[in-house]
Every structure is written in structure tokens, then in C-alpha cells.
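Here the structure is laid out as C-alpha cells; the discussion comes afterwards.
Excluded from the complex is one protein chain; the other protein chains are retained at their positions.
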Amino acid sequence: AEPVRIGFGISRTGEFAPTSAGPLAAYELWRDQVNAKGGLDVAGTKRPVEFVIYDDQSDVGKEAAIYEKLISNDKVDLLLSPWGSHNHFAIVGVLEKHGFPMVGSTASSLQIRSLKAKNIWFPTSSMPDAHGKEMAKMLKDLGVKTVAVNTVQVGFPMENRQELLPALKEAGIEVVLDRQYAPGVKDMTSTLTEIKRLQPDAVINLSYPPDAILYMRGAREQDIKAPFQFLLVGPTAAFFSKMFGANLDNIVTMGHWSPDKADWPNAKAFFEAYQSKTGEAPDYLDAVLAYMSAEILEQAVAKAGLDKDALRKAISSETFSTINGPVRFEGVQNVTTPTMFLQFQDGVAQIVHPPEMATAKFQPKQKWEQ
Amino acid sequence: MSVLLETRDLCSGYGDVQVLKQVSIALEQGQVTAFVGSNGAGKTTLMRTLAGLLPTRRGGIMLAGHTVDALDPPQRLALGLSLVPEGRLVFPDFTVADTLRIGAYAPHARAGWRARAEQMYELFPRLKERRNNQAGFLSGGEQQMLALARSLMSCPKLLLLDEPTLGLAPAMVDELFAILGRIRETGVTLGLVEQNIQTALSLSDYAYVLEDGQIALSGPSAQLLDSPEVQASYLGIREEAASVS
Amino acid sequence: MNGVRHSRLAAWLGLLAAAAIAPALVGGYGQSVLMQLYGWIALTASWVAFSAMTGYISLGHAVFYGMGGYLMAVSWMQLPILAVLLLAGLAAAAFAALVGLPSLRVRGPYFVILTFGLAEFFKYVVVAIESSLGISGRLLLGAPDVLWLSYGMLVLAALAVLLVMVLRHSRLGVGLWAVREDETAAATLGVPTTCVKLLAFVLSAILPAMVGALTVLRSTYFEPMQMFSPMTSFTIVTMAIIGGSDRPAGPVLGAAFIMLLSEVLWSRMPEFYMVLLGVLLLGFVLFAPDGIVGKWMARRNRLGGGF
Amino acid sequence: MNALFSPELLIATLALTSIYALVALGLNLIYGSMRLLNVAHGEIMMLGAYIAFGVFTAWQVSPLISMFGAMVAAAILGWLCYELLIKRLSSTPALVQRIEANSLLVFFALSVILQNLGAWAFTANARSYSYMDSLVQIGSVSVALNRLVIIAVSVVATAAVMLFFRFGIAGLAIRALIQQRDAASLVGIRADKVNRIIFCLGFALAALAGALVSMVESITPFSGFPFTIAAFFVIILGGLGSIGGSVVGALLLACVEVYGGALTSPAYRSILLYGVFIFVLFVRPQGLFGRRVA
Partner (left out) sequence: MTTLLQVRQVTRRFGGITAVSDVSFDMFQGEVLGLMGANGAGKTTLFSMIAGNVAPSSGQILFEGKAVPARPDQASRLGIARTFQIVRPFPGMTVLENCMVGALYGSGRERDLNQARRICEGILEEVGLSAQMFKAAATLTLAGRKRLEIARALSTHPRLLLLDEVLAGLNASEVDEALALIEEIRQRHSLSIIIIEHVMKVLMRMSHRIVVLHEGKKLMEGTPSQVGSDPRVIKAYLGEKNVRAA
């Protein structure tokens, strides 16, 4: 049968290529799996999947043009999403103009609510507001009294901070330190010295990978003893555990997926397939979201075919079964998956919150390896 | 007496411009050879070609029995040829002392450079006063002295000088020629480009007159000094010369 | 002489006409590409008007571009687009005048890195401002259609090329050239060096700001790390040198060539086009030092076409 | 503010200074002696880093050993780069005229090529490993061993290069070359030979820095650029070609980073860093220790 052509733009080169590698691998894994099953089920007929991929060169200015090209020149049948919030934003206009539905992936921002867009959906459950509230709740449950918050001045972490602070206040938790730092810092010693002096019960780093490394190194050297230590983005990346090994244990991080979650039957399978394809564990976050978005698209197409209006209707209303459990959208948001947190235990990321989803119990950070 | 440097039908130039046209010269060991000629005659071009800064286009250069056309300036320096270039070409950031030090960069000149530098300071007391000043800020005449001193630091066997008196005060010019005389006595062969023809011819043993990239005249200096052609075109005794011919 | 001048004028007008018709003929994607092309021409020509003329290589033109984008994002839906464009140009000019005075005392490689530093400095100032306002990225909804944006860009590109042409044949241009060759000698002949450098710097800052303002309307999203990315500056220099920075046609050819090349390679060989681009860039710098224009002129002269 | 005098900050400053100084060392040779804007410096570092990473992951060989291999590999690359690109760049008059812009572009192209070849060969994924990360107690402070190693190697390498420049005639020869090519050749300096050595050495030092940095930071084919910038800042602050100056430049940057952040807020780190850089150049256009050129 004639192949179904699915297009997307992604950073293969430039500064975002490393972070885009996970989603790209997940997409390719999905494609290979679908083709191995005989093809994509398009409302009953199986057709092979073919990708049309463009490199956006890590330039957000190129993204809109790429999707324009995919839709009007290449006339692709379906679209997958690029990596990162800013790239999602950049193509909303194009999607609306052409009425072309696309399931988003690695984007999370409160601003998407102001979008009122009809052709894009966000499967993440780590929206900053929910994230802040859940975090406060978890800390309260754990009996935390004092926290230090350390935020990198980048969109997503900053939005998180903004939602987290009032939630902490509401939960009666005292913020003893509220620091921000510029992206690109090379040293975090002074902040860590301050944290050490204040001895909070919890340290919440709203960080990105390069600065998460600085925290880990410094916290170990200065022996930060807070039982709850959180890093927003970073720990789930494969290189992180290679660098910190056992020290990563009991560090908490963002994420709503674990291969060990028994009631998501495909989670483990995905983990293993991804690992055998790339040689590395998926990063629990971006790769998972990308794979989920493809699964959602797959199921919507099986129901509605390739007609854009039918597809839009299907995505907006159906409930999909994914490696991350059932997903249903209201407006642009995923409303079924609750906000969760992961903790590394013996080198494996376990869901430790909320209790009803947990795959393991929270363990306080006890010590740093010497 | 033997010939130290010899060219045969040497041609050279810049880009599309052929400046030297079949120039054949010979510099005798231990002698002073002068090159004179009007502006643009090609004297500087000849010097640069001999030193290896410009490639030989046709013909050949023999230095101390070696064919040197394929050698670069450092290799020719190793054979004993050193040029004091037109326009001095000092290293502007270097102090006088650094310049002398680098003058002795060639491997054969490294030993004893300190003593030689002291000699230079004796020859040019002005340089001694300025030893820690940057060369780029020296006066025109001081730079000229520095360029000569730098050349001497490399223990040359053949010293080519392209208008070394340019910008020197009269007393200093006398001093310079006295110095050149002494250098010659140590057995160094000299090739001298000089505008002051009278001085040049009276100080040299042999001379070449260049015109438009060719050797127009050559001969023992004393003889040329008396030649009416030289007098007419270079000594500014035009009227008399014109009436003679 | 006059005939040549007329035929050259005709060629430019023809090119302009073609550039004006093109967006109407191609689809949405084509319009996007044309818009980017015109934008790069405007940026590159503006850069040439300062850097190529004076020999002060600026690696900081991203700052003007980003500044324009920022102003557009901040005043979106509050001021008419045209007003914002003018404002962006003015703001960039003012900023250039302010930092130009001390920066232009610095020469050679120092200047290159200094301008880079200035652009980064400004970027982080914007990051800090946005953070303190609690804003993380600005979304611009309801921006004009890409067709209109591409016409806007075309106007900017035409203005920038015109700027280079006028400069080259003006008194100011001669002064700038003298500055490039030897600043001390220029000053001694009466060229008020600081003044002419500053003037050129200011002139070359205006249009990039406007390009930035239009660009942000296209991407509909403003984020300082993206908008002030140093890659913009690098690309500008690349296009200018490849095209040949001694003639007004240089920026046009350079931008067109790189855009065309990456369009062609980009979809054909996604894995290797950046590598190939790099190799081509090397080839150009090493074997066509005067850029495409230079090669072309040399060929014409050799064929006896001369003028 | 007692915290300012804490030994932790002191050690952090020291560690950062040594990284900056080390990173700047190779660039200083190439940039300081030939005025070539080597914006591919960070990519060559990454090459060294990948070699150290690869050798460690495959055979568990210490980066302290593989760094020599990385240096040799980079030296070969430097040699090739000189023979194929730079020779032409610095001997064609039309190219020399705009040596800044042209060298910028040549190295920019090189960095693009290296990045993407790297991404193709190693994938764009971030990589890391852990080596010598046991904690060492110095007084009241504990520091990871690998950071101490970097300090030590940096000191040794810097001192070696400094001695080379201070006491050898080679340093003078390098400076002579850039000022007056013709005159340099007349005093016997062979531009070709000197430049080739500089390139090999400069690239090797970059790879050395990369191999060491790979012990403490994650690496990707695209993460060289920030190092390039840091290196440029360091050597320009210090004054071109002055090794001692660039150590001071590195110290200044590290102090701004560590103490500047401590005094104000880490939020202003980049503003402070770039601000100090700009300020220094505004006040002293030739850098802190640069000599005004005649």
C-alpha cells in the first residue's frame, strides 16, 4: 500500500541537537515498530509509515517555514512535533492556518492556555502550576518545614518557581532561600555554602542539565544533608547516571513515567526496545513524551483516518492508551495523567508521588558516596 | 680573488610587471660593490631577489658556490647573506635589545650574541641609550641604525645594504661609512645601494649602474666616477655634460 | 561609462522587480524562504556598510537584531507595527551611538571579541529583565501573514543595499575606506575618524533592528536566548565574505548563495549538509578571497568585458 | 559577610581559574602569535574530550594517560589544518589583508565541520563518565580529586609554556613573525616551521584541556563554543600573547564568577562577567597586560 508520510522538524545539529536526540530516537523506534507490525492502521487499512524529517539547525526561526513546507510542498499526511516549548509555539500559527492537527510532545508552559489553539495538544502532566501544587503537597506529606529554592533563569524553570512559591506558602512551608542564577553559570559554590549554613529540609533546584551537574558536584563536596533534594531537569538523562553513579540515588526529579509501573503494560517494553535500539536508557521525559505523542496519533488515525477534521475530533475526544497510561485531552491539556515525581533508587527511576501511582516509597537522601 | 655572489641573466618582478631583465653581476670576495641608478631602476628589486624575498623568475643566483634560487631567506642567511632592507622593516613592538637578540636568531650566529650586542652598542651609542625603547617609536635615523645592527648580529659574510644612509644625519653618514670600512676589513663582502653616487663610487671597488631593470654600465668605481655618462645623468652636471656630447 | 552605469541600474531595478513579484508566485513555504532571504540580505548589507567599509569586524550585530525583536515583542498589540519598526530602528541607533564611542577605540581582534561580548551582555540583561518581570518567553498572537512580512523585509533589504551603494560613492565612504587602510594617516588628512566610524556604526545598526522586529512576527515567539543568538552574527559575516564585501552586489549574492545552498543540501542530505556547507565555506574563503562578486568581476575583466 | 572568606569559595575560584587558564593556553599560542581568530578552539577541546571519554569507556584507561594520545591526535589535526588551510590564508596577500575576517570564517567553517562530523560519529547525545571523583579533604573543605588534578596539570602546563616563551628565543621569533614577516625571514626565522609548531602545540594544548575537562563536565559535539568564548575572554583580558596576563585574566573571570555571584546574586553572573570584560576593554583597549602597539 501507499505509505503514510509523516513529517516533522527537529534539531539534528546545533545546540539543541543533544536534547533532540531522545525524541528523534523515540519517533524512529515507533516507526520501526509500526512498520514491523505491518504498517499504520489508517481507519482499517494498513499502510507503511515513512518519515519526512528536516533539521531545524536549532534555529526557532526555521521551524515555521519547515512546517509550512511539510504541509504545502511535501503534502505530508501527518505531523509530529519538534523538540522544546519554543519550537511548539513557533508552529502554532502554521497549524491553525492550515487546520492541520498535531499532537505536541516536549512542551510545557502556562502560556499554552492562552493559545486557544484547535490543532495542537500537550500530553505532559508536568504543567508548572500543577507541578508547583503537587510539589508542595508532597513536601507537606513528608513533613518538610523549610526549603531552599534555586532556579535557573530559563522559561520553564522560572514558570515553575512562580507557581511553586505561593503553593509552598499555602502549605505552610518556609522558604529559607530563594536564589536565581543565569544560564551558563560555571560555579555554584556560594549558593551551596548558603544552603549548607541554612540546613533546610529540602533543596529544590529548578535546574537544567549543565547546572544540575554543578549542584550534584558541589552538594557532594559540601555534603549537603537535606533529606529531600530535587533537580528539575537533568537526572533522567543517560549521561547523568554515568557521571554520578550511586550518588544519584535518592535524588528526586520531574517525570511522570517509570518502566516499572505494572499497570502500563507497554512501559517496560518501550524501555527495553529503546535501550536495545540506542544502547542507552530513555530519558524518562522527552523520549517518553515523544513516543506517547506518536502513540496517540497512531490510535487517532486508526479511528478517524487521515481526514483532518475527523482526526482533530478524534484527538480531542478519545481516550488513548499509552506507555504512560491512559491519556485524554480537554482543550490542549492532558487531563488524565496526574503530576508525578521520580526518585532514583538503586539506579532506577521510581515513581514516588502521588501515593496512588507510586512504584516505590520515598527514601530520604542519606549520604553522598565518598 | 674569488667571486662570492654571482647572477646570470637574472629576471624578477611583481605580478605582471617584469622589473629586472637579465641582470648579470658578480660580487668579488672582500670587495665593496656599489649599485647606483635612478629612481625605479630596480635596485631594491635586485636586493630583494638576491636575499630571497622575491623569487627568481629566470636566470640564476650562485652564492659561495651554491645555486640558491630555490632557497628562502633563512637558508641564504645560513650561507652568510644578510640584507639591510629598504625602509628598515624594524619589528615595531620589540625593544632595541630584543631586536638585537632576534638578529642573532640564525643557528650559526647564536653563540656569543651578548658580546656582539655590546659591540653594536659601542658602534651606535644612540641605540644603547634607547635599548629598552620600542623600535616602532624610534626616530627614522635610529631605526636605520637598528636595522644595520640587527643585520650585523647575524655574522654575515655578505652584507647587502639598501640605502643605509637614508635618513641619517651627515655626521652619522660619515660614521656609517667608517663602520662599513671597518666591517670590510674583517673580510665581509659588501653590496651597497646608495643614492649619493659620489660617495658610493669613492668608497667602492666596483660598481653597477642600473637603468630600467638592466645593467647600463659597470666597471671599477674609480673609472665610472670619471665617466661622462655618469656625470651627466647622476651628478647633476647636466649642462656641461650636454654640451660635451 | 554612462552606458555601463545605466545598464547596471537597469539590472538592479530588474532584480528588485523580480524580488517584488516572487512572493506572490510562490506558496507559503516559498514566502517564508524569501522572507528569510530578504532579511539576510538586509542584515548582511547593513553589516557591510560598517564592517567592510571600516575594517572593524563586528561580531555583535545580533544585538541590534535581537533588540528589534525584543521591542516588537514588548509592544505587541500596544503600538502599530510601523511605529514599532521605527522605534526599533531608533533604539538601535541610539544604542550603537552609546556603545560605539568607547568600542571604536578598540581595534582588530579586540574589537571582534568586544562586539561579541557586548551582544552577549545585552542578551543577559534582557534575560534578567524578563526574569524579574516574571516573564518566560513572549507569545505574539495574530501577527500579519508571511506574505506581508516578506514584502516588509524586501523593503528593508532594498534600503540596506541602497545604503551600501550610496556610501560607496559618497564622501563618507571615502573617509571610511581611508580609516580601514590607515587610521593615523586618515586623521592626518583631516578625516574625523571617530566621527565617521561612529556614523557608519549607527547607520548599520538601524536596519538589523527592523529585520529583528519583523522576524519575531514570523516566529511568533520571543525568547532572548534565541533572539540574541550569536549564530546570527556569524551567519552575517559568512554571507558578507562569501558574497564579497566590496560591492553592493556582494551581500545579495552571498545571502542568496548560502540560502540556496542550504535549501538544496538541507533536504537532500540532512546528515551532511552542515559539513558540506563548512567545506564550501572553506573553499570560498581560501580560493575566492573577494567573494562571488570578485570572482565574477575578474572573469568579466579577463574576457575583456571590463568597464 | 563572613561567607565571602570561606575556604570553599577560595578553592572554587582556584579550580575555575585553572580551568580557564588551561582552556586559554592553546588559544593563546595560535591567537597571540598569529592573530588568527580560532573559533574552532572549543571543538578541538571536544575532540580531546571525546578521545578521553572513548578510551576510558572502552578500555578503562585513565584520561591522564589518554590525554597524551589526545594531544598527539590534535597535533596531527593542527598540522593538517596548517598545511591545508592556514598556509594559504597567511601567504595569499588578498587573504592576509583581511586576516581577521578570513581566519574567523576559516575556523568557523572548521568548527561547523568538526561539530557535525562529531555528531555523526558519536551521535549528539551528551556523554560523561566518572573518574577520580573520590573526595579529598583539604582542611575543612573536601574537593573531588579530579578537580585537584586539573589544577595541577594546569599549573604545570602554564608554567611550561611560560618558560618556553620567557627563556627561549622561540617566543621572540613568534612575535617577530607577526610584526614583520619579511624582516623575520631576513633574520632567519622560517615562518612555515614556526607556524607549524605553533599549530601543533596550540591544538595539542586544546585537546589536553578537553581531555581533562571531560572528567568533570558532560560533553556533546556542540558544547565547545562556550569554551571558545571563555578562552577568548581570558586572553583578551590578559592582553594578547601574554601568558602571565592570561592567568590573571582567568583569575579575574573566576573571581567575578564566584565572588561576584556571592556578593550580588548568581542571577547577575553573566551580566557581571561580560560587563567586566567590556569595562576592561573600554578602559584599557589593549587588555590588562598588553603593550600598546606602535
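All chains are identified by letter, namely A, B, C and D, in their written order; residue positions are counted from 1 within each chain.
Throughout what follows, a contact is a pair of C-beta atoms (placed from the backbone, for glycine too) under 8 Å apart; a residue touches a chain by one contact, two chains touch by 3 or more.
Remember, it's a predicted structure, so these values are computed and weren't measured experimentally.
The missing chain, though absent from the view, touches B, C when the full complex is examined. Within the whole complex, the absent chain has one touching residue among B:60, B:87 or B:219, and that is B:87. Which of B:38, B:67, B:202 or B:227 touches the hidden chain is settled by the complete complex: it is B:38. When the full complex is taken into account, the listed residue touching the unshown chain is C:191, out of C:191, C:225, C:249 or C:292. Taking the whole complex into account, chain B touches the unshown chain at residues 14, 17, 36, 38-40, 44, 86-88, 126, 130, 133, 137-145, 163, 166-175, 195-198, 233-236, 238.
Contact residues of chain C toward the unshown chain are 169-171, 174-175, 177-178, 180-182, 184-193.
Please note the rule applied: only the chains that are shown with their structure count from here on.
Contact with both chain A and chain D is made by C. By number of C-beta pairs in contact, C-D leads when B-D and C-D are compared. Taking the mean of C-alpha positions as each chain's centre, the chain lying farthest from the centre of chain D is B.
A separation of 30 Å divides the Cα centre of chain C from that of chain D. With centres taken as mean Cα positions, chain C sits 51 Å from chain B.
Work out the mean CA point of chain A and of chain C, and you get 37 Å between them.
For chain D, residues touching at least two other chains, in rising order: 115-116, 267-268, 270-271. With touch defined as above, chain B holds no residue shared between interfaces to two or more other chains. Shown are all chain pairs that touch, namely A-C, A-D, B-D, C-D.
Interface residues of chain D, counted against chain C in their complex, comprise 31, 35, 37, 85, 88-89, 92, 94-95, 98, 100-102, 104-106, 108-110, 112-113, 115-117, 120, 229, 232-233, 236, 240, 267-268, 270-271, 274-275, 277-278, 281-282, 285-287.
Put simply, chain C touches chain D in their complex at residues 51, 55, 57, 59, 102-103, 105-110, 112-114, 116-118, 120-121, 124-125, 127-128, 131, 234, 237-238, 241, 271-272, 274-275, 277-279, 281-282, 285-286, 289-290.
Residue ranges of chain D in contact with chain B, taken from their complex: 169, 172-173, 175-176, 179-180, 182-190, 291, 293-294.
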